[in-house]
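One structure below.
Complex shown without one protein chain; remaining protein chains in place.
Read from first to last, the chains carry the letters A and B; within each, the first residue is number 1.
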Amino acid sequence: MFYREAGDFKTSYRDDSQTFPIRLDRMGYYILMFVAFLVVPFFINDYWVNAVFAPFLIYAIAALGLNILTGYAGQVSLGTGGFMAVGAYASYKLMTSFPEVSILIHIILAGGITAVVGVAFGLPSLRIKGFYLAVATLAAQFFLVWVFNKVPWFYNYSASGQINAPERSVFGVIVTGPNTEAWAKYMICLVFVVVLAWVARNLTRGMMGRKWMGIRDMDIAAEIIGVNPLMAKMSAFAVSSFFVGIAGALFFTVYLGAAEAGEAFGITKSFLILFMIIIGGLGSIFGSFAGAAFMVLMPVFLKNVLVGGLGWPTDLAAHFEFMIVGGLIVVFLIVEPHGLAQLWRLTKEKLRLWPFPH
Amino acid sequence: MPEQLLFAMEVTLNGLMAGVLYALVALGFVLIFKASGIFNYAQGVMALFAALTLVGIQQGQVPFAHLINAIFGTEVHHFPWQVPSLIAIVLAAGVMILFAWIVEKYVLQHLIGQPDIILFMATIGLAYFMEGFGDIMWGSDIKKLDVGLPQGMNATIDQVTFDWFGYGFFIDNLDIVAAIVASLLVAALTIFSQYSKQGRALRAVADDHSAALSVGISLRFIWVLVWSIAGFVALVAGIMWGAKSGVQFSLSLIALKALPVLMLGGFTSIPGAIVGGLIIGVGEQLFEFTIGPMIGGATQNWFAYVLALIFLIFRPQGLFGEKIIERV
Partner (left out) sequence: MTTTTDMNADSYVTADGRTIGPVVMDMKNITLRFGGVVAIKDISFDIREGEIRAIIGPNGAGKSSMLNVISGFYKPQEGEVWFRGEKRPPMKPYQVARQGLARTFQNIALFDGMTVLDNIMTGRLNHMKANLLQQAIWKGKAEREEIANREICEKVIDFLEIQHIRKTPVGRLPYGLKKRVELARALAAQPSLLLLDEPMAGMNVEEKEDMSRFILDMNDEFGTTIALIEHDMGVVMDLSDRVVVMDYGKKIGDGTPDEVRNNQDVIDAYLGVSHD
């Protein structure tokens, strides 16, 4: 009854194209921001930030990135893990080479470096399409991980072959290394997420997004009406990799603290992010968040119920997770190819008519 | 003959043998792709699942023993019997046919008319599901698969090459068997698709779904048929790989290598799958042998993919694929 656009008249095209056209949505958004920035930091502890919030926020960035490439521009990539590794190793090299520069700049630069690498591996997309491209991106995945394992320069010749994030701080607050406090970890991820989600929204609602979707829906027609396929695809790869690179940098510096390419950024990571956007919703900003939340929370939930509650061995619970994830992918593709985002939209449409559905 | 060259020849031969195994997995992909236009990512996991099932049946494992034990607190593991290899293979093939039927009924039926890429992602989901399911059903420990295939160095080849070159080539008997089985399988499939009624129907479906439907071919039957055949091919591949390196999770990753094989050979060509498999097999062995030591080794991890990627840039339809004419 309260959730509706009636009476909320738009008098300009600017109002009409805003992100949350319905007043209640807008309020919900403000409340969410208020809670995220001013409430959660005061209550968060190490368990919650490590088990839920940090992975959720970081994966949300990666999912946003992959969604731009796959959901909006229609180019399927199985190389997300490899690109995250680029972000991680780039931030590591920058942090250790220029310790006096702020880590924020390092993380953003790491995104930029990943964007360049992404464009390089995206070039074949001009010639090959669909799952041919998906398989081609596997080349990026395996090659990049191999490079980071085999070239000692990338891990500063450390004996273990691992990279370790040194302690860095932002405005006097430690954000990386073992002495980081829970709220600081949370806040740095949150800031990146909010800014990047806003950028993603801006890009996808404007002409860039329309070009991407044009290439996705019908590439030949898009080219004939004036979309330069090279620019459209390369910009999608660049922006997507930028996001994924930042996610990789945060994943290593803030979340893991220490990483090894094959283990932290293997092919399973690529699939994990892909699953997030399928379950969350292809071509949806909200879906990227929903998918990330789902894929982070589900294992935590399963572990609590199966291992903690029923006392099953952990490996059995892990196999169950595989089954459930796989099954859900199939179910979502069959029942709701647009994922959680579409379910949410439908719920809202119903709500808009409530209590008079006819 | 110089020693390096002999080494290289041995490496090439072994590469050819490995290539046969890649080709076996790729064959399953091609079959399904031709008949239904579905790029079945789960083919590799199907090979793993088939091999797991075979070993499980053979050794008389209790299915879902882990799960049963966890829920009921029991301690069951094995039935008090072992099943002879041949019967176990037949039973495992039966399981794969059942699996094909289930996939058709509960997955493919509901995805008819969806874009290719959605179907592709659905098979990724399927792969994950099967992986978890297989592990729960049969346990995730590494299993030894032995159906009585000859293994170890082939003494004759060793002896003959030693007499010729003064250097004995190491060729595994199992690889030779694999090559023979693969050739037989391809021959059988070719005969089946060229000369049998079902084979013709299968090719008709591959050409045009709706046209095939309109002349009275049952799409459902064809799909179950082709997934069953692919399941059987997976079983054969699973036996070969399993006998070579044990039945374990990494088997499904090795099967990923079939993807670049397909990109080289073209998704619709059976000869392409074989030639592609051999090229990748030989290529990655030789590359690791010649360039590998200079750049840190383990290049097999990515060589196949990068080769396929570079190749595709110049010939997007693969070696044997048909050129796509775009129209509006």
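Note that contacts are C-beta pairs under 8 Å (C-beta built on N, C-alpha and C of every residue); 3 or more make two chains touch, one makes a residue touch a chain.
Predicted model only: the values in this text are computed from it and were never measured.
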| item | value |
| --- | --- |
| Sole residue of A:214, A:280 or A:326 that reaches the chain not shown, by the stated touch rule | A:214 |
| Chain not shown: contacting residue from A:161, A:229, A:262 or A:299 | A:229 |
| Candidates A:99, A:152 or A:206 - the one touching the absent chain | A:206 |
| Positions on subunit A contacted by the hidden chain, ascending | 12-14, 17, 199, 202-203, 206-208, 210-211, 213-214, 216-218, 220-229, 235, 239, 283 |
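The rule is simple: only the chains that are shown with their structure count from here on.
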| item | value |
| --- | --- |
| Geometric centre distance via CA averages, subunit B-subunit A, whole Å | 33 |
| Subunit B - residues contacting subunit A, complex | 39, 66-67, 70-71, 107, 110-111, 114, 116-118, 120-122, 124-133, 135-136, 140, 253, 256, 259-260, 262-263, 295-299, 301-302, 305-306, 308-309, 312-313, 316, 326, 328 |
| Of all residues in subunit A, those that touch subunit B in their complex | 74, 76, 123-124, 127-132, 134-136, 138-139, 141-143, 145-146, 149-151, 220-221, 224, 267, 271, 274-275, 278, 310-313, 315-316, 319-330, 333-334, 337 |
